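Note that one protein chain is taken out, while the other chains of the complex remain in position.
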Amino acid sequence: MKMLRPLYTTATGIVASVMLLAFIVLAIVAPMVWGDAAVARDILDRNAPTSAEHWFGTTRLGQDIFLRTLVATRLSLVAALIAAAIGICIGLPVGLFASALGPRAKGFFTGVINVMIAFPAVLLALFVAVIVGAGTKAAVIGIGIAMAPGFARLAQTMTASVAKLDYVAAARTMGIGTPRILTRHILPNVAEPLVIQAATSVGVCILGVATMSFLGVGTASPAYDWGSLMITAQKEGNFYPAPLSVIGPATMTALAGIAFVMLGESIAGTIQDTQATGKVNRLARQLRATMKGIPQGAAAAELAAAGASPAASSLAPVLEVDNLKVAFPTADGVVWPVRGISLTLAAGERIGVVGESGSGKTLSMLAIAQLIDYPGQVSADRLDFSGTDIRRLSPAALSRFLGTNLAMVFQNPMSSLNPAMRIGVQVAESSRVHRGLSASEGRQLAIEKLGEVGIPEPELRLRQYPFEFSGGMQQRAMIAMGLTEAPKLIIADEPTTALDVTVQRQILDLLERINAEEGTAIVLISHDIAVVTSVCARVIVMYGGLIMEDLPTDGLLTEAAHPYTLALVEAVPDTHTDKTSPLATIPGRPPALAAMPPGCPFAPRCAFATPECEATQPPLAPSGIGHRVACHHPQTRATVAAAAVARAGSREEVDGDG
Amino acid sequence: MEVTAARAWVRRINRLIISLVAVLTLSFLMIQLIPGDPVRTALGPDAPQELVLERTHQLGLDRNIFIQYINYWKNVFTGNLGDSIIYGTPISSMLAARAPNTLILVAMSMVATLVLALLGGVVVGIVTRSSRLTSLRLFFNMSTAWVGALPSFLLAPVFVYFFAMRAGWFPIAFASGYKWFVLPLAAIALGTIANLSRIVRSSTEKVLGEDYILVARSKRLPRRRIYFRHALPNLLTAALTIGGLQVGAAVTGTIVVEQVFAIPGLGQMLTTAIVQGDFPAAQICMLIFATSVLVVNLVVDILLVFFDPRAGREVGQS
Partner (left out) sequence: MGELAIRDLSVTYGRGGAARTVVKHADLVIPQGKVIGLVGESGSGKSTVARAILGLVKPSGGVVTMDGVNLASLRAAERARRVQMIFQDPYGSLNPRMTVGQIVAEALSHRGLRPAERRAEVLRLLELVSMSSEVVPRLPRRLSGGQRQRVAIARAFAAQPDVIVADEITSALDVSVQAQVLNVLREILASERHSMLFISHNLAVVRYICDHVAVMQEGVIVEQGDVEQVMGSPQHDYTRALLAAVPRLV
């Protein structure tokens, strides 16, 4: 069973299994070996203190409490197991039954279950004890019933979540019968959480049953379990001469409970592997030491002495980046999602960054914005924003400088806006923090900016929360938030991917308008080359953490030279694509970060790759005006098409007209 | 908007009232479900038949069940809770002596749990965010898991042994003054603090990984503002939901701890009543415990509406 693997491979699992095994052996063996000795009375040695002979002291009748604790293992464990079984046998069917109910009945049922779960198990068990009378039976039945709501809810939520999954719907559309759907598609996928909850609940039952006995409403003389040993010792005054008479059985109970809870957690895999995370930290420290880069704040003193806060120069390029790298330590070693990119962005320019998932486009922009979080590390030979080397700024100066000059817009507007803050507060926040605006000034600014991005009735909308906005309106609000400080640059990372086409058009138009009216430079990141080219004057194509090609949008169809760029252009159908021939495809898949090829990252998928390509990464070299390409063997659309025909011909016989 | 929020409160109070009616009814039915003659069981086989009949009549158990139910409601609301079947003393005077001790313990342990667990969980969550200080995170998770798994019936005697018997800082059992209060409170709240702070830490880490925190960072807001203005309200939702569930553990802990420290409280009264078959007393204790659980949950719910703007509307819509 793969599910049980953690029991002998993880530290927690091994500890839990060893403890469990010990308890099970004790439960079987102890009553056979010490059963008689544990009830043997010694009138001369009553209420004895802790000694070498009686570790936990003796009872009022002179019975050895340590031996009794060992012998009580069996009753304590068996009672808990029965209680857990009762909980499962009541809870699961009830939960399954409830998941078949109509929506209204289900809502009522869920409400009842929620209230019952809020009630402490012991209180429910005491309720049962009132009815059936004190005793082991009351404790077991009571705790068992108290466990049932938890299982009912688990069964209900699990079947609900699995039944919603597409593969169950797929099985149903294939005409698979309900029994087979249940056994083949649902049960195997819900077994794990069930086993985990069952294991954990045995632990809870051990404590619950012991508590009942300890309160005097569970097991009572002449039978004894851990709970009744504790209360008897306390009542009979053994605690003061021999504190272990109470603490001993209590410890046994706690250990047994913990063993079962750990068992569940190790199966669930909730406890992380120490070694892996330790390694990440070690690697992060090494990286920080080795990656060259000017330590932050090195020149802060100079700036402070000159009495100048850095000002954005309107003449300098907005962005000058040279050899930017991003490294992330992982449990399997360091990976480099961005491996050295260089680019310059003129004031007011619009560039698009295109690449598939994993190309490094997002991380390189986060690195430029100084937003890579630990354990990631960034280095660059040059990182100038508006003529200022932002790595030399003190943290405070950097915050103010980037906070007012750079705005970011992210992919998912719903998750990018703080759900617990009103829109207006979020829009005005930057200006209130960086420029010290008053609340009413902030309000005015928010109204103005929300109006600018085309949100109707901004004075009403600013009092609303993000969930009261549609996706398109949320993204507009995000853009308004970025505009409050009249930034030099907006970096928009897939700003329209989560939106519908018509809304996408509106957002793209808005970005273009801002660029035209305010002269704000724009970096638009997208996986969709058509989105980028419809807005940007220049396109940067990224692959495997490197820039493959950098060219004017106008030249994309005529001058593109990198086989990857050409393949991207051909792979996307547009409204004029020839329907009679297949789309161009790129065989294989992008390289894994951990296994980056030594040469060109695209070489393994490239039709024109030579041994040279596999050995060395071509530099990003100029190739015409405003055009850079990183390829040993630049191509054109014609040569790519010819190669595709040739390839198709060699694979299978094609009739002459191809 | 304020109207919908108000409607959400009304709905929650409605739900509380329905739950209270259910609890009241169940506590009434509890006695009807006892097999045999409960009065005979309570007084023992040797009690004279006249006494049994007299008590049965006193308790109104010889009447029609519907009349009993209506009288039960009347009695609960007028505070006329009847007499203990065993002692014959009025239950209300027994409660007056015991309820304050218990309710203070439960309330104080809830307050301590919420305050300390939020504080500790958030602070550790911040310093261990995005795999920083992973060894601290591991230590914190492990230690809170272990401490959280320690039952009050273990913690209480251990505390007594070290801090009362050996060090002599606190009384070993219930006494006058306030010092007796410390050890029981610690024994109840230590576990709930550990459990809740572990959850608060992980939800802090989760919230700090959300997109809107990245956005807040991209706005270059001061750290303190990011943590307290942007992260805290969002993690309170999870913390309060789980925190409300800790009231169960607090009630259990209180009942146990009363036993260890010989505190005259509701827990002790309840368990004694169960053992002795003093069901009118047991009934009322049950009712008080159940009500306090429901009320704490209502308070948590109302706080949730306060902190989470969505909570108010969702209820209004569904």
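Per-chain residue numbering starts at 1, and chain names A and B are given in the order in which the chains are listed.
In this text, a contact is a pair of C-beta atoms (placed from the backbone, for glycine too) under 8 Å apart; a residue touches a chain by one contact, two chains touch by 3 or more.
All figures in this text were calculated on a predicted structure; none of them were measured in a lab.
Peer 1: Taking the whole complex into account, name the chains on display that the unshown chain touches.
Peer 2: Every shown chain touched by the left-out chain: A.
Peer 1: Please pick, from A:356, A:389 or A:518, the residue that touches the omitted chain in the full complex.
Peer 2: In the full complex, the listed residue that touches the missing chain is A:356.
Peer 1: From the list A:106, A:137 or A:172, pick the residue that touches the absent chain.
Peer 2: Of all options in A:106, A:137 or A:172, contact with the hidden chain holds for A:172.
Peer 1: Specify the residue from the set A:105, A:460 or A:530 that touches the hidden chain.
Peer 2: Reading the full complex, the residue touching the unseen chain is A:530.
Peer 1: Suppose we count only contacts with the excluded chain; which residues of subunit A make the list?
Peer 2: Residues touching the hidden chain, for subunit A, are 165-167, 169-177, 184-185, 188-189, 356-357, 500-505, 508, 527-531, 533-534, 553-554, 556-557, 567-569, 571-575, 577, 579, 582-586, 589.
We take it that only the chains that are shown with their structure count from here on.
Peer 1: Taking the mean of the C-alpha atoms as each chain's centre, how many Å separate subunit A from subunit B?
Peer 2: The separation of the two C-alpha centroids amounts to 32 Å.
Peer 1: Subunit B touches which residues of subunit A in the complex?
Peer 2: Checking each residue of subunit A against subunit B gives 107, 111, 115, 117-123, 126-127, 129-131, 133-134, 203, 207, 210-211, 214-217, 227, 230-231, 234, 239-240, 243, 246-247, 250-251, 253-254, 257-258, 261, 265, 271-272, 274, 277-278, 280-281, 369, 371, 373-375, 398-400, 402-403, 406-408, 410, 412, 415-421, 429-430, 433-434, 463-465, 467, 478, 481.
Peer 1: Can you list the residues on subunit B that touch subunit A in the complex?
Peer 2: On the subunit B side, the touching residues are 1, 15, 19, 22, 26, 30-31, 33-35, 41, 130-135, 137-138, 141-142, 145-146, 149-151, 153-154, 157-158, 160-161, 165, 210-212, 214-222, 225, 229-230, 233-234, 244-245, 247-249, 251-252, 255-256, 259-260, 267, 270-272, 274-275, 277, 279, 282-283, 286, 289-290, 293-294, 297, 307-310, 313, 318.
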